[in-house]
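Part of the complex only, each chain left as placed.
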Amino acid sequence: MSFLRNCWYVAAWQDEIPDGGSFHRRILDEDILFARDAQGAVHAMRNRCPHRFAPLSLGERIGDVIECPYHGLRFDLDGRCVMNPQGDGHIPPNAKAQTYPVEERHMLVWIWMGAPDRADPATIPALAGLDPDRYAINRGYMHTPANYEYMTDNIMDLGHIEFLHKGLLGSEAVRRAEVDVKQDGDIVHSNRLTRNEILPPALDALYECNGAPVDRWLDVTWYPPGNMQLVVGVTGAGQPERIGRETPGAHLMTPETRDSTHYFWSNARDFRRDDAVLHAALDEGFRIAFEHQDKPMIIAQHGALDGEDFWDLHPVILESDAGAVRARRILRKLIREERETEACRR
Amino acid sequence: MSFLRNCWYVAAWQDEIPDGGSFHRRILDEDILFARDAQGAVHAMRNRCPHRFAPLSLGERIGDVIECPYHGLRFDLDGRCVMNPQGDGHIPPNAKAQTYPVEERHMLVWIWMGAPDRADPATIPALAGLDPDRYAINRGYMHTPANYEYMTDNIMDLGHIEFLHKGLLGSEAVRRAEVDVKQDGDIVHSNRLTRNEILPPALDALYECNGAPVDRWLDVTWYPPGNMQLVVGVTGAGQPERIGRETPGAHLMTPETRDSTHYFWSNARDFRRDDAVLHAALDEGFRIAFEHQDKPMIIAQHGALDGEDFWDLHPVILESDAGAVRARRILRKLIREERETEACRR
């Protein structure tokens, strides 16, 4: 299974890319160098010199130029060789590192891995909550040695939180939730509503329910290939949503390789913004849920496949898988279409 | 080279499978979960949920049911989903984990990896010595990262004990032994008789020879695919066997993968049964012989193949290889026949 290329992937949190230096990360199995120019704009290029393939990330930044650590060729941040200190100094026309369109939005750096002329920033998904002026934001990055589609499944079917995050994020009410799955073009909505739920202690504390029963909604929107918004809201049992509290979050999956994933997550609140104790407790709670509960399970699941394809194993499909399965099918269709289009172009 | 499937493999010592919990082990490259029901009977099923492939070994036992740790589906010990807590609770007919016939015999759990309807417990090999009522038994389990056929070779040609186990299990008399190899259907007997041998100290002590010369027989019976009985006996030089002492043992090889093996071994005695010092000394002696002498040699041998097939390397065949080579050829024939039969059935 190849990757979808003509789409935006999250490459990094904006603040992972330093001023003046560089940062590199493998995305769709290509090692990519990110660097900010003097104006602060991020540029992305293949992290290997087109001459003898030394990683440019080992080189020196000299103003807005990177010097290859091996033979001293210099490249601007658009990948063009601007100086060859060797021999006659001639710069062959192919002395150019591959570059990629990048955009900074929602506190994130997005990268377009397909045909550069098709990169339209307007197609970056609108993600609620990634606005530090309005929200206090818990967020993180987690590397996981498992295929990204299993990480999408994990968010698209939150029925797992009752079992995997028992007592932390899930309760017995989750299984009785009403689930509503809708497709809107290539976007999938998977909305879950629990009624009359006593929240686990950490969530009860966050939303200040004082042990009273609540209705909780967990609304997921999936954008291909693996970017999800998750809005969680809580209101008194039977009360209207608008008088409740809502915490918009994001769960963004970028393949490092076929078998490993960059996972960027966030959870935002516009209440109790200055409560540092709450903020630290949430950091710790999410860390436990994602790193100590989801991650080992998804790694185990990935391992149990013994390298076989998900569909080849004839997975049991439950009603609760509707959202995840729809996302998988759309992605499959988009990849197939992309490959057919490429075949036509040749 | 594929595996023989329609046959019994040793999966575990009976006491490796706990009451109430579960145990898993990879056999023929499939991860298998073993669990005892309330009546104590062992069941075996593929260690992955048929829904999203989470390992059931990470789940909870609730009576005679296992709850998947990821989404909470429950399975009885025959692999059938008996409860779906998600959504409408409907259980699709394919919500069943693959199961395998198992039998408990000779202190061991045996598993049938082929067509379940062909599993006949009567074909489990009769192994002498695995009877705790009659014998004091030294036994163990050793994982070895090498192909199982090399471990069969090791037992089928005990000519190696003079060299690899010099001073511990072998003496110079081993090379002068009379070797008798016989085939009986798909069973191979490889019997070795040393005459007028001064045993190495540890064996001399075990059989209480006081340094006197003995005749020693080492009789191996191989059952496909890799199960061997090894009966060792000692009598005074020139004396009849029936007045000597005999220690029946087993050497049982189960492929974990093509390149790794589960090795179950035992050695039983019906004399000096309560001699705890002797028992501990034998434990230690076998551990040294198998873990510190055989295992590194077989790993080195496996490595020296550089991934090539044994027969493709045109191994030198000595007269002393008769038993091992016969076993290899029978196994090859059985695997070929099995594949042809399967091809016919389709």
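Here the chain labels run A and B in written order, and each chain numbers its own residues starting at 1.
Simple rule for what comes next: contacts are C-beta pairs under 8 Å (C-beta built on N, C-alpha and C of every residue); 3 or more make two chains touch, one makes a residue touch a chain.
It should be emphasised that the depicted structure is a prediction, and the values quoted were computed from it without experimental measurement.
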Of the identical subunits, 2 are placed here; the whole assembly in this file totals 3
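Note that only the chains that are shown with their structure count from here on.
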Centre-to-centre distance between chain B and chain A (centres being mean Cα positions), rounded to whole Å
48
Going by the contact rule set out above, which residues of chain B touch chain A in the complex?
29, 31, 47-48, 50-55, 58, 67-72, 81, 84-88, 90, 92, 94-95
Please output the residues of chain A touching chain B within their complex, sorted ascending.
150, 153, 157, 159-160, 162-164, 175, 179, 297, 300-301, 303-306, 313-321
